[in-house]
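With one protein chain removed, the remaining protein chains of the complex are shown where they sit.
Right, chain A next:
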Amino acid sequence: MHSTRSSVTEMSTPLLSIRGLKTCFPTRAGLVTAVDGVDLDVYPGECLGIVGESGSGKSVTFASVIGLVRSPGYVADGSMQFDGIDLRGLNADGWRTLRGRDIAMTMQDALTALNPALTVAEQIEEVLLAHATDLPRRGRRDAARARAIEMLRLVGIPAPDKRIDDYPHQFSGGMRQRIMIAIALSCRPKLLIADEPTTALDVTIQAQVLDLISDLRRELGMSVVLITHDLGIVAEHTDRVAVMYAGQIVEAGVTRELIDRPRHPYTRGLIGLIPRLSDLDAPIKPIEGQVPELIGLGGTCRFYDRCDFRASRCRTDIPMEAAGLDHQVRCVRVEESLQ
């Protein structure tokens, strides 16, 4: 898949390796294939960005990775290897051991992700009590509490020893997001899945939270998957990026390269949506149309209906092809469209 690798990933084996992932949701209208043949690698210590519109399958892909696809959805096909473990072969106990300890997740809205009826203390301590093997046998609870306070301090909650007994609603939005990050990172996971970590926050807080995630990633040496619809965030915080559209990856590569030289018409459309400081007067050109229904797709490029460069040879299943140094794209008309 990755014949050439960037410096970040050189000489290492992937921590997470996804091949041919297919996740489906039965609905009344038919079987929705929300994720359709996704291949991805996450390397130790890197930050991988996943970009796409709502419904592109970016969240469902990583819900599959952590085994929490919402009912009635299910993983239909493909393989997922994490740190030598076959994720698709895990039973309930196996998942429980892995989640929170090796793979952690934060959700888009901390207000709804934190339990309103339990104190912050309880919500952090329970993760530690479930996974931390190095807590002393006597006074486990006290040790868990001390470590929870330490985590809150690490993510920048002021006076954590006093605030730890508060309930989530007593914190501001940015603080709640930090608490959720503290919970996710409390057992020093190898992989953090950060699903839209800043969408619910205002801009100044966004930057603080993203910097916090970046700092902690370096400090703890973990890998981060940053799921977002904001290419600006990707450009600033990720090493590599995959662009998803209608359940597939349409373009993937090293962040700098992909932002500077986007190949897929969809990616170029997305980048066209970012106002450039050098050219503020240029009109922002939206991508016309909307994401297709994910039922019974196939036999055509999924972006066909919205693409300015569509042609008769786009009416077939398009494979991912190398488009440069560590850069792949799912488009047969790259050359024509770039002219």
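We adopt the following convention: contacts are C-beta pairs under 8 Å (C-beta built on N, C-alpha and C of every residue); 3 or more make two chains touch, one makes a residue touch a chain; residues count from 1.
Please note the rule applied: contacts and distances are computed from a predicted model.
Chemist: For the chain that is missing from this picture, which UniProt protein name fits: "Cytochrome bo(3) ubiquinol oxidase subunit 3", "Aspartate carbamoyltransferase", "ABC transporter permease" or "Phosphoribosylformylglycinamidine synthase subunit PurQ"?
Modeler: Hidden chain, UniProt protein name: "ABC transporter permease".
Chemist: Of the residues A:Val75, A:Leu114, A:Ala182 or A:Ile233, which one touches the chain left out of the display?
Modeler: Residue touching the absent chain, from the options given: A:Leu114.
Chemist: Using the definition of touch stated at the top, determine which of A:Gln81, A:Thr97, A:Thr199 or A:Ser337 touches the missing chain.
Modeler: A:Thr97
Chemist: Pick out which of A:Cys47, A:Ile66 or A:Val329 touches the chain that's been left out of the picture.
Modeler: A:Ile66
Chemist: Please give every residue of chain A in contact with the chain that is not shown.
Modeler: Within chain A, the residues that touch the unshown chain are 66, 68, 70, 92, 95-101, 104-105, 107, 109, 112-118, 126-127, 130-131, 167, 169, 180, 183-184.
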